[in-house]
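A single protein chain has been omitted; all remaining protein chains appear in their positions.
Letters are used for the chains, namely A and B, taken in the order the chains are written, and counting of residues starts over at 1 for each.
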Amino acid sequence: MPEIQNYTMNFGPQHPAAHGVLRLVLELDGEVIQRADPHVGLLHRATEKLAENKPFNQSIGYMDRLDYVSMMCNEHGYVLAIEKLLGIEPPLRAQYIRVMFDEITRILNHLMWLGAHGLDIGAMTVFLYCFREREALMDCYEAVSGARMHATYYRPGGVARELPDYMPQYQPSPYRSKRELERMNAARQGGLLDFIEAFTDSFPSRVDEYETLLTDNRIWKQRLVGIGVVEPERAIELGFTGPMLRGSGVEWDLRKMQPYEVYDRLDFDIPVGVTGDCYDRYLVRVEEMRQSNRIIRQCVDWLRANPGPVMLDNHKVTPPRREEMKGDMESLIHHFKLFTEGYSVPAGEVYAAVEAPKGEFGVYLISDGANKPYRLKVRPPGFPHLAAMDEMVRGHMLADVVAVISTLDVVFGEIDR
Amino acid sequence: MWEMLNSGWAAVPEIVRTPSVILLQIMAIVLPLLGVVAYLTYAERRVIGFAQLRVGPNRVGWAGLLQPIADALKLMFKEIVLPANASRFLFVTAPVLSFMPALLAWAVIPFADGALLADIDAGILYVLALTSFGVYGVILAGWASNSKYAFLGAMRAAAQVVAYELAMGFALVGVLMAAGSLNLNDIVRAQAGGFFHWYWLPLLPLFVVYFVSGLAETFRLPFDMAEGESEIVAGFHVEYAGMGFAMFFLAEYANMALISALTATFFFGGWLSPLHGVPVLESVPLLGGDGFHWFALKTAFFLFCFLWIRATFPRYRYDQIMRLGWKVFIPLTIVWLVVVTLFVTTGFGPWF
Partner (left out) sequence: MSEAIKQLAERLRSRFPGAAVQHDERVDQITVVVHRAALRETALMLRDAPEFAFRQLIDLCGVDYLAYGDDEWTTQRATTRGFSRGVRRYAGEQDPDRGDPHRFAVVYHLLSLDHNQRLRLRVFAEDTDFPVVASVVDIWPAADWFEREAFDLFGIHFEDHPDLRRLLTDYGFVGHPFRKDFPLIGNVEVRYDPDRGRVVYEPVTSIEPRVLVPKVIRAPGHEQPMAPPTELPVAPPGGPADA
């Protein structure tokens, strides 16, 4: 009689539910997972090593490309680390802008996550619903930085530009009627803040739409409730952060516990799960979107009322304005030095963390006093989450692997770095 | 002229005449059916596009109407890839085996009163036999592909079809008891008398079970585990390309059309008009009169439901589908069969 063996299956790296380039070696007994061994690193680009060979500012763009669905939050962590070592603090308006864009990024990330989660479970429609809102938020990125994804907007000492008073508009096309075009451009007549305000007005009802499709759907619940349960104690041990930790019922959010920028001035709540299964994490993330919307609204109101500089005037760190350069020798020299050599950061080491949408995004920076980081270590939130994959899927079925991968909200840009 | 043709036709020997008539009849069913299937793919993309706030295909021809033609051409000219170590004969046969039964079953569908290719008395049995035959193509495809994903898909398909074939069969037993006939034409006739005389009302649970089993039988969302694009990529047809893939695709859509037509026939009075017994409308020629248009309309409605459901629901998990099939549907149908027995013996309502 032939020996009965487990079935080894290679899940990915070109698998539609692998969220990029995850290679998962699964050992199956029928459809039940006996062991899952994630192989990562297919997107390893040695970001940290590259950053060690560049002046500080040139690496900001690399940070966008780490977790490429929550771009500005990554920049924030890196910029915060540099600022701490330099001992500078950006102007208040810049802090509000950063917080606003952090929350826009959080919504962007959670929308991407929700859409992909739905798609993995088989609910295709919610994916496109989410992309409708993502499109608007991407336009905010575009308006403020010129790039829809990799913005490189945050700089040590503030943000790159003041918020623009115009929005990019849709162009005429043979497949779009004139009335439709006007409707699409209706919210884009004013400045960026008007656009964002209009967005915050409509967004809660959009979240209601997603919830109508999913939250009480029996199939959705059957697929998520009780899947990938992580006890709170275990979640702490495994180094979980962000919604993964809160989904397990641990009240921990850096925005509340170790507030950076102006989070201590804003009013928002932190949703916490109960059982630590996929469904709780889903509810936590959906509620986080609503809370982010609240924060954005408060930032818009403050930014309306308080004009001011968005960048420090310290030209040892921040570039002078172009007009100043034309008339002032000192400014020209500063500009030249900043863009050829960059600024030197005092020797020392620092760990700066922000609450990125996926969890704690930390940057550990060692400087030996040079114009380049001596060592840069990025602490990606998804890394410990994916490391716990094996534990979370053991004993579940093949279809649950897909649900767990997407509930982890993994993005390989940050895990592989 | 007509005289000449007629007499010429009469001169043709019987042995040639009958098959050529049948052949023409088959052509008259299969060719429009293929057109329906082709445009069903177009309709699916437009309907789901509408549900998902996007446009769907709108570039090829007016409003994208030539899209199915373009797709068909593309698939026809694509290379057929044979995977290494695949079982060649089965690999090539499987799509055919999957497509054939989907077409064969149309032989007993009454398009209008008496307008059916084969007026056989065991119509329901014939349909049941052929719809379950389709899964052989799927299983063979999964087996012959020499791929673990395809194999998993095939295993899932086999288990699923067994579970839902039973529920489907039981649901049809109810129809059979109500109509007292296995002949599809007679079943429709037995429902005569307006919207509320059709079997969907007394057999409502059986209708729901039948339609949902139909979804499972055709591997449509939320029961598309055999394909499960986010789990086992495309399941049984992951290794197919070009025409092989197109055959599976056609079979799936032909099966959808078949299930819709059967649902219309068994529970919604086939070609009958719903307006029998309504005072004024009854006498309006097209509205009140029975005919093919009602059959087409009802079929189209159920096809729309297929697409609608696909755009709305997430996918079940394997064990949940099994649970639904074995532990919910089969007991439900059995219970309702007992109820139907009572109905039949008491001669309840206008139906029995």
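Just so it is clear, a contact is a pair of C-beta atoms (placed from the backbone, for glycine too) under 8 Å apart; a residue touches a chain by one contact, two chains touch by 3 or more.
Note that this is a predicted model, so its numbers are computed, not measured.
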item: Chains in view touching the one left out; value: A
item: Touching residue (missing chain; options A:Asp165, A:Glu237, A:Asp313 or A:Glu330); value: A:Glu237
item: Interface residues of subunit A (partner: the chain not displayed); value: 40-41, 44, 46, 48-50, 53-55, 58, 84-87, 236-239, 241, 250, 252, 257-258, 316, 340-351, 353, 360, 362, 364, 366, 368-372, 374-375, 377, 379, 383-384, 386-387, 416-417
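By our rule, only the chains that are shown with their structure count from here on.
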item: Centre-to-centre distance between subunit B and subunit A (centres being mean Cα positions), rounded to whole Å; value: 46
item: Touching residues (chain side subunit A, partner subunit B) in the complex; value: 7, 9-10, 15-17, 31, 118-125, 127-129, 132, 175, 213-214, 217, 219-220, 222-223, 397-402
item: Complex interface listing, subunit B residues touching subunit A; value: 48, 51-55, 58, 148-149, 152, 221-222, 224-225, 228-233, 310-320
